[in-house]
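Some notes on the structure that comes next.
The complex appears here minus one protein chain, its other protein chains still in place.
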Amino acid sequence: MYEFITFLGDAFVIILIFATLSLSVNLQYGSSGIFNFGVVAFFMIGAYTSSFLALTGIPFLLALAVAVILSGLAGLLISLPALNLRGDFLSLATFMFAEIIRLLVLNVPSLGGAVGIARVPSAFPSIKVYSNLVAANIALSLVVFLVFCVVYSAMMSSPYGRVLKCIRENEVLAESLGKNTFRYKAQVFVIGSIMAGTAGAVYSQYLGFAGTELFTYSVTFTVYIMSIIGGSTTRLGALLGSFIYLSIQDLLRIAKNWITIPVDPNNLAFILFGFATMLILYYRPEGIIREKLRQVRVTNGNLGA
Amino acid sequence: MAIADLLPQLLFNSVVSGSVFALATVGFSLTYSILKFPNIAQAAFITFGAYFAYTAASVWGLGFGLGILGAFLATGILGALSYVVIFRPLGRKVSGFVAPTVASVGYGLALTFIMQQIWGRDLLLFSTIFDAFSVGPMRTNWLWNTTIVFTVIVVVSMHYLLSRTKFGAAMRGTSSNPDLVRASGIHVDRVIISVWFLGSALAGAAGVFLAGQNGVTPVLGSNMLVTVMAVAIFAGIGSFYGVIAAAYILSFAQNLSIPVLLSIGQPSFYSIAVAYGVVIATLLFFPRGISGTGPKVESLIAKMRKVV
Partner (left out) sequence: MGILELKGVSKSFGGLVAVNDLAIDVDDESMCGLIGPNGSGKTTLFNVISGLHKPDSGHVIFKGIDITGLPPHEIFQKGIYRTFQSPQIVPRLSVLENVLLAGRGQAGEGLLPAFLKRKEWRETESRLIERAYENLKFLGIEKAANESPWTLSGGQLKLLEVARALMSDAELLLLDEPAAGVNPTLAANILDFFEHVRKERGATVFVIEHKMELLLRRVSHVFVMNKGSLLFQGSPKEVAEEQSVVEAYLGA
């Protein structure tokens, strides 16, 4: 029973970390139309930055702060040339950037190389009991996710968010109505990168490890699938997508022990996700949980909402 | 060993790997140009070709040659079906590049794991052994020779197709001016299906040549995906000749930089950086690629065209 609860707890930590990643995609792609196909790069930058710093004895919160800054800076640097490109080329450029950075780290031993960084200190060095550590990490990853939910909501429910949606659907109109679309997109890109970087920092301290095999482009694909399925325009959609993806994956892995199915459950999970993605894109492109049109209360005259 | 000794072998190796790059990328570039999205499932097509050839050649015992042919045809059919069943309906329902791109991600995922389900995760080696032999200063084997010969045949045939036939002209015209193609009496959709067939078939062949010596795993194509994108970007999306040139240039740059790096004391893995550096430079400074057929940089101006 104890093992089951810690198993669940462990699953929740990962779900929340990936929910934050999905939220990053939701902000950039779902709400603003920026198809950043290199999200994993910032995930990795956050993870490696905080890991290196933590190994030198720096407390986690400080390492996290630096990771946040560095991910944001990286996002800014990439956004400046990349956002000038046409949408699909932006996706290729960011994809390439993520791969390049991964290969760089893979091939430079002082950055961890193929071996990666081991024995990354936990954010809770004083907690020795495993179940308590899992609980603490649930709290940490939940706080991170919720903080970014607040950020997301503050952005999207304000006039700023209205401009983002306009940019998403009609960039020329946004420009013609006085919005500096480049600046908006760069800001969103940076904040999205910060979200991903923070998730990375939490991830690597939880695993106690950071290695390039954790940060391949498959992660970007996975996060996009989560976002598309759960709902690419909402916070709950980000959480739901992460939850559905990871829990089905876990369930099918466990199911192997209990029932025999002709198909290897590991494979089945991904085959299902692949088909689910295609079906959702066709039948319900915004995902399961969609954004609603903002309503203004109106009687005979008008009541502001 | 002096560089001069290595040089012929490096050059030869570059030709071989450049050929594989080219075969793998042609389909990606052409479908991108026509349907305006990067087909991520191209990686899975490459893997599929290798697996199909393995089954045909080594399981059914038909031999490697028939394996190549079978992979070519089977992957071509897979590609054409992918367009008809997935990307054509999706393109009719949703506009833009995002939906088909993410769909291709999901599709590639499903295909890869279906293949893993059928053939397993372990490395499968072809039963054919390709013994090395010397030709002048170079060591080669029949696999490599076949790769080169195959690619030459493809290039020559495509050149003839593109420049001398009506169909080839339609292929060239479909991405930029589909109405004109339609007006000349050709079914645009048939052209598109053919492009998918051809591009995927070539990818399947590339997979066979990739796996011939070292075997096939489910990630065979995925490992090639980044290279395919790099070649396609450098080439300029949509140009067949651009892809050929880009494939060989990148292959040569990568291979020939190894001795250069070694001679200045740098590790040889930086040779990959050469290829990626080229791609970054392309994206930043000349996104239209070496053939000049890629998109313009000014995204806003391009969008504006639709509005005005």
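First chain written, first letter: the chains are A and B, and each begins at residue 1.
We take it that a residue touches a chain if its C-beta (ideal position, glycine included) is under 8 Å from a C-beta of that chain, and two chains touch if they have at least 3 such contacts.
Just so it is clear, the structure is predicted and the values come from calculations on it, not from any experiment.
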item	value
Contacting the left-out chain in the complete assembly, out of A:L61, A:L177, A:L236 or A:I254	A:L177
Chain A residues that touch the omitted chain in the full complex	154-155, 158-163, 165-166, 168-170, 172-181, 187, 291, 293-296, 298, 302, 304-305
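Heads up, the rule we're going with is that only the chains that are shown with their structure count from here on.
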item	value
Rounded Å distance between chain A and chain B, as computed from the means of their C-alpha atoms	30
Sites on chain A touched by chain B in the complex	29, 35, 81-82, 84-89, 91-93, 95-97, 99-100, 103-104, 107, 171-172, 175, 181, 217-218, 221, 224-225, 228, 263-264, 266-268, 270-271, 273-278, 281-282, 285
Interfacial residue positions of chain B with respect to chain A in the complex	36-38, 40, 86, 89-90, 93-94, 96-99, 101-103, 105-114, 116-117, 222, 225-226, 229-230, 233, 267, 269-270, 272-273, 276, 279-280, 283-284, 287, 294-300, 302-304, 307
